[in-house]
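Here's the structure we're looking at; comments come further down.
A single protein chain has been removed from this complex, and every other one stays in its place.
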Amino acid sequence: MTESWLRTPEWSWNRMSSGCEFVHQWVKPLKEGVSHPDVIIYGAPISRSSISVSGASLYPDEFRKMWKKFATYNLEEDVDLSTLKVIDAGDVVMHTTDILLSHQHIEEATSFLVGEYPGSTTCMIGGDHSVTACAVRGIKKEFPNERIGILQLDTHLDVRDPKELGPANGTPIRQLIDGDVVQGKHVVNIGLHGYYNGKSLIDYAKEKEIQMVPLKKARKQGIIETAQSSLQYLAENVDRIYVTVDMDVLDISAAPGVPASTTGGLMPNELFEVLLEIGKHPLVKHIDFVCLDPSRDSLVEETVKIGVHAWLQFMTGRTFRG
Amino acid sequence: MTESWLRTPEWSWNRMSSGCEFVHQWVKPLKEGVSHPDVIIYGAPISRSSISVSGASLYPDEFRKMWKKFATYNLEEDVDLSTLKVIDAGDVVMHTTDILLSHQHIEEATSFLVGEYPGSTTCMIGGDHSVTACAVRGIKKEFPNERIGILQLDTHLDVRDPKELGPANGTPIRQLIDGDVVQGKHVVNIGLHGYYNGKSLIDYAKEKEIQMVPLKKARKQGIIETAQSSLQYLAENVDRIYVTVDMDVLDISAAPGVPASTTGGLMPNELFEVLLEIGKHPLVKHIDFVCLDPSRDSLVEETVKIGVHAWLQFMTGRTFRG
Amino acid sequence: MTESWLRTPEWSWNRMSSGCEFVHQWVKPLKEGVSHPDVIIYGAPISRSSISVSGASLYPDEFRKMWKKFATYNLEEDVDLSTLKVIDAGDVVMHTTDILLSHQHIEEATSFLVGEYPGSTTCMIGGDHSVTACAVRGIKKEFPNERIGILQLDTHLDVRDPKELGPANGTPIRQLIDGDVVQGKHVVNIGLHGYYNGKSLIDYAKEKEIQMVPLKKARKQGIIETAQSSLQYLAENVDRIYVTVDMDVLDISAAPGVPASTTGGLMPNELFEVLLEIGKHPLVKHIDFVCLDPSRDSLVEETVKIGVHAWLQFMTGRTFRG
Amino acid sequence: MTESWLRTPEWSWNRMSSGCEFVHQWVKPLKEGVSHPDVIIYGAPISRSSISVSGASLYPDEFRKMWKKFATYNLEEDVDLSTLKVIDAGDVVMHTTDILLSHQHIEEATSFLVGEYPGSTTCMIGGDHSVTACAVRGIKKEFPNERIGILQLDTHLDVRDPKELGPANGTPIRQLIDGDVVQGKHVVNIGLHGYYNGKSLIDYAKEKEIQMVPLKKARKQGIIETAQSSLQYLAENVDRIYVTVDMDVLDISAAPGVPASTTGGLMPNELFEVLLEIGKHPLVKHIDFVCLDPSRDSLVEETVKIGVHAWLQFMTGRTFRG
Amino acid sequence: MTESWLRTPEWSWNRMSSGCEFVHQWVKPLKEGVSHPDVIIYGAPISRSSISVSGASLYPDEFRKMWKKFATYNLEEDVDLSTLKVIDAGDVVMHTTDILLSHQHIEEATSFLVGEYPGSTTCMIGGDHSVTACAVRGIKKEFPNERIGILQLDTHLDVRDPKELGPANGTPIRQLIDGDVVQGKHVVNIGLHGYYNGKSLIDYAKEKEIQMVPLKKARKQGIIETAQSSLQYLAENVDRIYVTVDMDVLDISAAPGVPASTTGGLMPNELFEVLLEIGKHPLVKHIDFVCLDPSRDSLVEETVKIGVHAWLQFMTGRTFRG
Partner (left out) sequence: MTESWLRTPEWSWNRMSSGCEFVHQWVKPLKEGVSHPDVIIYGAPISRSSISVSGASLYPDEFRKMWKKFATYNLEEDVDLSTLKVIDAGDVVMHTTDILLSHQHIEEATSFLVGEYPGSTTCMIGGDHSVTACAVRGIKKEFPNERIGILQLDTHLDVRDPKELGPANGTPIRQLIDGDVVQGKHVVNIGLHGYYNGKSLIDYAKEKEIQMVPLKKARKQGIIETAQSSLQYLAENVDRIYVTVDMDVLDISAAPGVPASTTGGLMPNELFEVLLEIGKHPLVKHIDFVCLDPSRDSLVEETVKIGVHAWLQFMTGRTFRG
């Protein structure tokens, strides 16, 4: 800029300052060639596979735009996140109307990333919950001999029948179990509560030995303790843990931007505590955050802010690994 | 429908599916002639008797429309609600401008239902809080020799003077006490807090020995324990318990659809726990839910959802009776 | 209902009253077997084929629910709509994730209806704009030797390339032209304005001889006169006219529930005038209304109300045919 | 105030400044004893007589609070309103639950004011439309030998049957006609349009010779000309004219704070033009503004602003009288 | 990007595509060194000088972000805007609390730009209306011997006394007149209406011979004709014309994002027509758009969209100059 009273406009804000105090200054694009990243982020912007209307496809962009409002320093844990190397691999390319092709892209992109960066933790930003089945299949393809366990934070079981609905967002866990990618007993669901799963789905879950930890029970034994014991159970039975966070696990009063959220759900602070524990566990190699629809968020974008905060809690935990 | 790609439109949705997994499939209209129902629902859609502007008259309809989003299975208690027989007796007919006549209809409809189905638990869906006085009078007419106790969940005492206001929504408890239908000492109010009752009303309550359990005290001794000891106190002193839930007992941050809600109120999960206990108690034969104004609710209708969830918690408790 | 102070609940409201003064009392379900209906309504509830996030799939239901707020008497024209026989054939069955299958259902359902009721005018309620291509193909299948003209009220040309996007909502007119179902010169678009079509799309339209009538020109020569001359042009060149109303033709200030609406668009009264003229024309045998997303509407549902009013204007015009 | 950096708080804002440039500085309370006022304002804050939920009872207060945002100078007409003497007589006292008593108060207060200040023009601020019947009866009581004509700006006829609904807001015109207070042929309704009056109501209006001027016709002959010819018609047939403005005559896109407004209605500028003409006419001795519900208004309170602007247009016209 | 199913994230969207069909692809940053630009854009993001709370400082960024939704082709005029060379000089640097310094920056930046690019048309994007006084002074400094005329589109005169308020947004025109930068008779204000300017301000305007064209008069003689005759009047009396568009000239129903907008204002289409004329006039060398507060806009951002559309209308007119 030639004159000092003029400043380059917003469109290049994220490279504007030279510091590293804020998240948007810390995360680097994949093309900058950071070697051995600790964490890789990528977006899966699809929600036309959602049973009900959803704009979760808009979340990856809104997630990134919100970064500049967050510092990289966690005051409560006295931890500086910027000691971790994080790259953003961008978004998986989606087709406008061919859902199967889009799903295949997610699967292939995930395979590529976990193959190319086997030492990195992947964070996929959805998109509706259908993307989880794609990502897990992509990982399985790269590591066919490993048992994959799933820690699911969700109000719903997501075991509706893909034969009826296709690969929609109500079906990912069933796709993986019926497709022999993951065993039912290697799925732990924390966050179930209330009256939000029909009896036939509960029957399926019981039959497949999905480990259901209703929220009332989790609260009685302690939310953190529940996370820890669930991780330990999985660690004893599988080779790698995939964590999927359906943001509808949050209580409806706290998360207007998650259309499927219900009353009686997890409070944000509970979610933050759980993610800190999850971040610490060495077997957790993959995490996704799904079903957050920014187009339904409040004017102050509180749900997107919870989304970024939640991810940073996972990152804080991640710094505690050896 | 003649062709398979065409489906009957929405207007008959509630009979569309043959299953019984969702609440709208479970509850039967009175005219279907279910015998010996466990529970009877009826609406009292009036709110022009409210001191401040209220659309609580719209709640009975919105309450029913929301049923299809709730399953009949309670995952946290592992209970199947559909073991209970529930009928919907419809709405009490209201006059457009004659408030006294409308109130009389509520009284008569209640008398009819409790007389016709003495073994059933009644759930009245308001309407503003004026309807409670009508219903209790209707019950008293059928059971003149029984002492009726009231368990009130409310931010307010509702003992303003009907001589000044007429039978408005700020007066029901005083109507019943001054009218010798219920004794002051047989009224327990849980949920009072903050700065929302003037000194003269508190003086009246003390004089009439209304049992006031402010929220701070209830939280100190445990919300569930407070519910249990309140029920026990009433059980030792009355013949039947009428529970009235003024939804303004909820904290304003959780319940935008209750215009009179305040800060410092009950959180939804606290209400849910209390209602589970209330549902279990054999002497609780009547319950109402009042003052929820759907026209003020948020776009995601969170308050109506809390309303249905709250009622289902009562129903879950109800399944635990012998 | 056994007692007079109780009324059957809302879920059967549409059969509650015996009169015929309101729209929900006037329109009959297909299964009631009305013979020789003047008009047939059917819904095409799909919007996962939309390029941007859309809840237009919710419109058919909201359209019907709004009927009870509209009388069948048009005071301005002194016309009683109830002289027309109208049936509602319900909604085309959609698959949750298979967009191509859903589109095929729309095509087949349309073929069935226009074949079974050749003398009736069809009104399809979308859905996003992709449904128009399906419907026109369905009609063409039944009347392969007829030239079909399209009168399009739209802010956009909708001639993006289906080779790139698949059968998405930006492509229907191009699908029909490139697929030799309709000739470019038999498409008249009224409502184009401003800066909402890229140059390459305008080049395509010019090449294919699409008749573009920008809004400024239409207003200069009179909106009604524009409608009349457009209809006359088509009448002289085709055998039947299909009208497609993309609700995004409306000005953004009037239609919050149409996500793609823009500033500078048609005002509701202008749309109403045009539809009255269209309704009168004997060659107009099909009409659709698309892209209205009720989930984005204002609290007073003004866009859905405009949608019903617009359809009734067409119906008023329809009564003027011989 | 003792120190110059401290200012008396808001609660006395309306007496804060000594000027007379704004409306709140211009209008004087009745108790200040202004003699021979040109115009008298009074509020009728009732809306529990409304068929549907309404907060129109809140309008008189919001109307007054908005005054400070309006200057007393009309730039377009180059007129200084402060040449008129205006007093505010306050609000009619309402009972909380006794609608008939409240209505009687309106009637008596109106009688008192028109009797005490026969040379003044009265402006009543409602309230729902039921208040008009009360006010006209109150005037008739003072001037029993005068024929009263009504100029009604309204989307609805308001001739529903008081035998069925009581004195609700859908009935005032019929109350007056059936009660022989006003003759049907002395009622002119401008603003009727669309599909918002059932056939039976239109039949009643025709039978009673209510002069219906649908909006389409009014626009064709000119809105101002319609107002003028309607006033002239009344002036030739009655002794005094009462104007009632149901704010639901406004188009829904412009007036979110009028729950019953519809699409196709009067645009604010059209209303403003009409009111200027009405204000000029010497036989117009009374006007009311009803059915504006501030609790439904937009955040920028645009409907209340339209309400004040509309009243000021009437006042501008009033300055043109000799 | 290494793999084809991954796409660079949003943060560099504006360079993502290679075409030039959309506005964000057309406008070039100043640093790219475009020579002899036809038009220069720069932002003046300040609104703490506003009398009432305003977030107009956020507009320059939101203005630019909206560009990607607008094509460069004007369909109504059949004009391709991309024939013009446009550069974006970025935002003037503002101090957080020193308003005078910020204002000085605007003045200096404007001087720099008009001095460096004397043949270019400047478009300043505010900010509140205080920025206009700064810009005009900056121009005057570069061209001290030229008479500057102002064409103001505004609901207000903006001649409040800077002696009392400092250089606030209610004072710019008076600053310029009292400061002998511009003569009162060289200011033409179109858009004044209603009751939004106190008598003392009107007296000042009359005394200084400000040319006031109230909206009613403008509409009577034709909005376009009014614009043309105003431009002609100025062209006959000054050397260069500065146009300032206070977006509060828009009607409140169309522009929720302008806190000071009022009822009775300019409709967007009227503004668009006027700006087309203004763009054509060779003496118009500067334009600004002020007082649009994106933080108050509706969810669909209709006011920002109007803002971009309005600017493009000016640009369309600009293409018609020789």
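Quick notes on this structure:
A, B, C, D and E label the chains in the order they appear, each numbered from 1.
Keep this in mind: a residue touches a chain if its C-beta (ideal position, glycine included) is under 8 Å from a C-beta of that chain, and two chains touch if they have at least 3 such contacts.
Because the structure is predicted, anything quoted here is derived from the model rather than measured.
Residue in contact with the omitted chain (choice from B:C123, B:M212, B:V243 or B:A310): B:M212.
Shown as candidates are A:E21, A:E146, A:D203 or A:E225; the residue that touches the absent chain is A:E21. Shown as candidates are E:S47, E:S82 or E:Q183; the residue that touches the absent chain is E:S47.
Seen from chain E, the chain kept out of the figure touches residues 47-51, 53-55, 57-58, 95-99, 164-168, 295. Those residues of chain B that touch the chain absent from the view are 192-200, 202, 212, 214-217, 251-253, 256, 259, 261-264, 296. Take chain A: the residues that touch the chain left off the picture are 21-23, 70-76, 80-81, 253-254, 268-269, 272, 298-300, 302, 305-306, 309, 312.
Here is the rule we go by: only the chains that are shown with their structure count from here on.
Here the C-alpha atoms of chain B line up with those of chain C after a rotation of 180°, rounded in steps of 5. The interface formed by B-D recurs in A-C: of the pairs listed in C-E, A-C or D-E, only this one shares over half of its residue-numbered contact pairs with it.
Here the spacing of chain C and chain D, counted between their Cα centres, is 39 Å. For chain A, residues touching at least two other chains: there are none.
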